[in-house]
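Every protein chain but one is kept in place in this view of the complex.
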Amino acid sequence: MSEEPVFDTQGVVKKFMYVNRRAPYGTIYPLEILESVLVAAAFEQDTSVAFLDDGVFQIKKGQDPKELGMKNFSPTFRALAGYDVEKLYVEKESMDARGLKVDDFVVKVRVVSAAELAKLMAEQDILITG
Amino acid sequence: MSEEPVFDTQGVVKKFMYVNRRAPYGTIYPLEILESVLVAAAFEQDTSVAFLDDGVFQIKKGQDPKELGMKNFSPTFRALAGYDVEKLYVEKESMDARGLKVDDFVVKVRVVSAAELAKLMAEQDILITG
Amino acid sequence: MLHTVNKSPFERNTLDSCLRLAVPGSAILLIEDGVYAALAGTAQTAKVEAAAKTHEIYVLGPDLKARGFEESRLIGGVKVVDYGGFVDLAVAKGTVNSWL
Amino acid sequence: MLHTVNKSPFERNTLDSCLRLAVPGSAILLIEDGVYAALAGTAQTAKVEAAAKTHEIYVLGPDLKARGFEESRLIGGVKVVDYGGFVDLAVAKGTVNSWL
Amino acid sequence: MKFGILVNEGPFNHQASDSAYQFAKAAIGRGHQVLRVFFYYDGVNNANKLSEPQSDDRNLVKLWGEMAKTHKVDLVVCVAAGMRRGIKDEVLAEGFHISGLGQLTEVGIAADRLLVFGD
Partner (left out) sequence: MKFGILVNEGPFNHQASDSAYQFAKAAIGRGHQVLRVFFYYDGVNNANKLSEPQSDDRNLVKLWGEMAKTHKVDLVVCVAAGMRRGIKDEVLAEGFHISGLGQLTEVGIAADRLLVFGD
């Protein structure tokens, strides 16, 4: 095993935005990226999550993948608030194109236009897509 | 190791069509599927390859991935004729949308319309997409 | 023939290719992320409704349920099947093409 | 900001999403199968030409060469860079978003 | 009826392996026979015996192995795809064996239907 370097990150707070563009269950990205969101929050970074494109399906209410033998990870989104991740953005254009309404979501989100989200993205230090 | 069953395939000739829809180098599917085409031909099956969607880029002339450290596998398409795989179809709609002409290809192909290719697909016993 | 489509029509071109290359009368089964194509009231609905006039459209129930959608949100005329129904379709319809 | 797009615009919606979410003036680098978006004379050309009016569009040369296309087939105004140029763009343009 | 199945993706990352498994299970449940499952491309990762999913998650490597044992389904890992990706005898799970692409063509010929599951 190699030696593990430790970087000096003391007191630095950066803007981390997770860019969630994929549908749940078809691939594992939405599940695994969520673990990373929680860790960034635990490191006390200024963490936000943007749901756009098929990513808006990640927070659809009523998910039940039991018959597939898979885990329903959508309740974890509700746990984000407990980690102070309250900046959850949904792009309006993506939501509308998919026939979804705010009532369809398992968490409280802020619906923003593509132009607003573009501005928010441009303000970040770190953008993580998965 | 489990015992390996042997199926009785003596004298059976089926229509195998390979449905190549992906661009080369971005993923390995086009390279690996080609090995399977050669094997089907070696088993003396009635083997054909359809290039449609981004699959038409697989047979573009002049590929040179040396700088990426990758292998140029496009010359193998020319070897198909030696294995009696002469049924190479290119869908015209896909070719036109990508601005490609017959002169752009490394092999001689038969250009067919979507309607013609649909009919050919419906006549197959086995369709392999990769 | 049976065609399966496993990708979201919002993300990829596979459904379009399937609709272009499926001969009239063949069956199309939407599985995995492909099930989103079966929803009413989306930007993809009109295309799928038009396709339903010339093709039988099926959707895999367990995949729909996993993603949190009830049958009431589906386009009219789309039939829901389980994995057993998927097997039956593969038996009944002849050669299968997976639009990957 | 620098945006990278690594998927073919004929196959996926990533370029569309990038163009919708990239603020005017940001740079877009086409890599891997994304390089096909830089070709002139295709069904995607008009969209990319329009985008080139508000964004700087770059294409990764080694990926273009791998796929058998010469610079003469590119849309006018698209700049070709090598991996060193990719690094320079990441340095110069600030935060990087990969449209995966 | 006799089925052959081709799996193009590894477990977990894509749903392909899950769908293939559920289809095979349902086919057997309907009284059909699944002659062989051929693992190609990243599909070879289905045969990695070191795979250790979380305790409340499904374990596809094991599920495939059990199906092979109970229902005599032949599980073949493509040798060339496996070499490239490091799926070799050292990590091969029970119920799988490594062989050549001829095994895919063979099951295509022998089966009434070949189904492909992938990305």
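Think of it as A, B, C, D and E in the order they're written, each chain with its own count starting at 1.
Simple rule for what comes next: a residue touches a chain if its C-beta (ideal position, glycine included) is under 8 Å from a C-beta of that chain, and two chains touch if they have at least 3 such contacts.
Values in this document were obtained by computation on a predicted structure and should not be read as measured data.
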Visible chains that the absent chain touches, using the contact criterion stated earlier: A, B, D, E
Who touches the missing chain here, E:Phe12, E:Phe39 or E:Trp64? E:Phe12
Residues in subunit E touching the chain absent from view: 10-13, 41-42, 45, 48-54, 57, 61, 83-88, 90-91
Mind listing the subunit B residues that contact the chain we can't see here? 25-28, 68-71
Since one chain has been left out of the picture, which residues of subunit A touch it in the full complex? 1-2, 4-5, 7-9, 12, 14, 16, 28-29, 32, 35-36, 39-40, 42-43, 45, 125-130
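Basically, only the chains that are shown with their structure count from here on.
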Minimal step count in the chain contact network, subunit D to subunit E: 2
Which chain has its C-alpha centroid farthest away from the centroid of subunit A? B
Cα centre of subunit A to Cα centre of subunit E, whole Å, reads 32
Please work out the Cα centroid separation of subunit C and subunit E, and write it as a whole number of Å. 24
Out of subunit B, which residues touch more than one other chain, so two or more? 53, 125-127, 129-130
Give the residues of subunit D that touch two or more other chains, as numbers and ranges in rising order. 10-11, 13
